[in-house]
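There's a structure below that I have some questions on.
With one protein chain withheld, the remaining protein chains of the complex are depicted in position.
Order as written gives the chain letters A and B; numbering starts at 1 within each chain.
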Amino acid sequence: MTLHPLLRRLVRAIPIILIVAVLTFMLMHLLPGDPAAVIAGSDASVEAVDRIRVQLGLDKPVVTQLVLWFVRLAHGDLGTSLVLDQTVLSAVMERLPVTASLSAVALAITVPFGVAFGVLAAYFRGTWIDQGVMMLALLGVSVPSFWIAILSVILFSVTLGWLPSSGYVPMDQGVGQWLAALIQPASVLALFQIGFLARMTRSAMLDVLDQDFIRTARAKGVSEWRTILKHGFRNTLIPVVTVTGIILSLLIGGSVIIEQVFALPGIGRLVVQGILARDYPLVQGVMLLFGITFVVLNLLVDVLYTMVDPRVRNE
Amino acid sequence: MAGEMLLDVQNLTVQFRGDAGWTSAVENVSFQVGERECLGLVGESGSGKSVTALSILGLHARRTARIPSGVIAYRGQDILRLPTRALRKLRGGEIAMVFQDPMSTLNPVLTIADQITETLILHQSLSAAAARQQAQRLLDMVRIPDAARRLDEYPHRLSGGMRQRVVIAMAIACRPKLLIADEPTTALDVTIQAQILELLRDLQDELGMSVLLISHDLGVIAEFAHRVMVMYAGRTVETAPVRALFERPVHPYTIGLLAAAPRLELDTDRLPTIAGSIPDPASIVPGCRYSPRCDVALESCRNLPPAMGSAEPGHLARCPPRLAALGFAA
Partner (left out) sequence: MSDVAALPIREFARPRRRFRTLRKLVAHRSFLFGATVMVLLTAAAMAAPLLTHIDPTAMQVRFRLRPPSAAFPFGTDAFGRDVFTRVLYGAKLSLWIGLSVALLSGAGGAAVGVVGAQFRRLDPLLMRVMDALMAFPAILLAIGLGAALGPSPSSVIIALAVAYLPRTARLVRASALVIRELEYVEAARVSGAGNLRIIWKHILPNCMGPLLVQLSFVFAYAILADAALSFLGIGTPPPAPSWGNIVSEGRDYAVEAWWIMLFPGLAISIATLGMNLLGDGLRDVLDPRLKVEG
């Protein structure tokens, strides 16, 4: 039996999601000592600890807990926050627009700049343009994002007063204000991925530009830029699409830190506050949702991938 | 003999940037291609055939290659001094090229139609629809069955022979005056090779093109070319009308090549072998480059650069001792 490649990927994603669920279950059991005591805090009474133990089912054997965890997940129940008066799912849904907006705006900044810089670096390979792009890529993996975020706030919000330094405005209160609130955090977030995308685009581009069909295009009298964009770039779309999927994951991961600096009430801030408040059921549920999101995202990238490559598309 | 010269290459030198500075891959090469003529270019791998061919279209990378001297005159204008825009007009329009490996010379993400019409739209300003019709006629011309359906396919669906036909269709799309075919059949099966060569010959007649045919295969050259140029280590060693070259070769290298090819009619896709190997361009002796492998080399061969001498009209060889022995004044 041969499965369609996409279906095969889908089937492979299922065990990964199951393993993610087991791993997130294990998070609570990694706590050194008695998890109930840790969650309750050092000054909690014995009764309070016992109440938490029973509430979280920690009094049952681990295997039973795991089974119950899956039963709950099967019912779409990701648990209930200990601190917020909310289920994990509703807490996440409430904050989803913030993180989604932030990541989307950051992606919308990253892709055009990253791709353009990559193509330019490949075209002007060995020149200062190329070196500049490679330097940006190097700094992107060497400079802490939270530090740049603070410096950016000092410059653009405090000194110049151009942009708000913190907070989120929902889109239905005006797209302009929404964008004004997001542009600075999203740009900082994007800055760290632009270099990476540019570097990947550049190397894909250099691989392609070395190929015979590029010479064929030149031999046909196609102009240099058209050769690069039509014949070269189209062929780099495949690796670039894959990298863009990775970058979206990285942007979501990076948003956890950036939301903290800009006080954006997103999922990242939710998780950090959960950790600081020892709200483990919340952390567990959010991590699981993150995990599922990333697996699904990879799947979507595979779908896109097959749409870009005629050799796979025609299968 | 062929008529007026379409292409006149004089003293072409091409150098590449290497670890030890610039080294010449082609040095002082001169040749002509007449109207409707086919010039064959032979030589071992690495002798500089492709480098020569690519120079004609200015296809060397500017960063790593340079042409310090020489003239490539196409219909009287020097291609090497042409502005980019004018050069692009020539490429694909007046001078077209067919490359060795059809598996890699077509763009995998563009359809056959995209790739053929691109040339037509570019050089003949055809509308997309007209270009598409023309592309279909071109596929018919290169004898691709079911052309209408093939137009919208991607290269990976075609066999090697079919792809080379598409490449040829692309090359002849604008009815070029000169077709450069760089080992157009080397990558193909023997049976397909014959078909492709036949196609090329028919097209040459039909379209009245001149052809610069590069090949390892002396059989192909014997059958196809009017005149032949033999290259060795970046230099021309002998150039002659095809019969003269095969019947009265002068240069020991040419003689070696002919001797190594058992029967001319035979389709060999391998290079005839002569003992030894082509020298690395960076470590070349001051005298005749073939002298280290030559059976009849004299002391002077190793030290003095040999001059080109004439054996008979249109038959030149770079081997003074042999020319002298045969009674031609060097």
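Note that in this section contacts are C-beta pairs under 8 Å (C-beta built on N, C-alpha and C of every residue); 3 or more make two chains touch, one makes a residue touch a chain.
Predicted model, so just to flag it, every value in this text is computed and none were measured.
Q: So which of the visible chains would the left-out chain be touching?
A: Those shown chains that the absent chain touches are A.
Q: Touch as defined at the start, partner being the missing chain; which of A:V111, A:L250 or A:L264 qualifies?
A: A:L250
Q: Please pick, from A:V49, A:V119 or A:V271, the residue that touches the omitted chain in the full complex.
A: With A:V49, A:V119 or A:V271 as choices, the missing chain is touched by A:V271.
Q: I need the residue numbers on subunit A that touch the omitted chain, in ascending order.
A: Per the touch rule, subunit A residues meeting the hidden chain are 15-17, 19-20, 23-24, 27-28, 30-32, 38, 121, 125-126, 130, 134, 138-139, 141-147, 150-151, 153-154, 158, 199, 203, 206, 249-250, 252-254, 256-257, 260-261, 271-272, 274-276, 280, 283, 287, 290-291, 294-295, 298.
Following the convention adopted for this analysis, only the chains that are shown with their structure count from here on.
Q: With touch defined as at the start, can you tell me which subunit B residues reach subunit A in the complex?
A: 54, 57, 59, 63, 88-93, 96-97, 99, 101, 104-110, 118-119, 122-123, 154, 156-157, 167, 170
Q: Please name which positions on subunit A make contact with subunit B in the complex.
A: Residues 125-126, 211-213, 215-223, 230-231, 234-235, 237, 308-311, 314.
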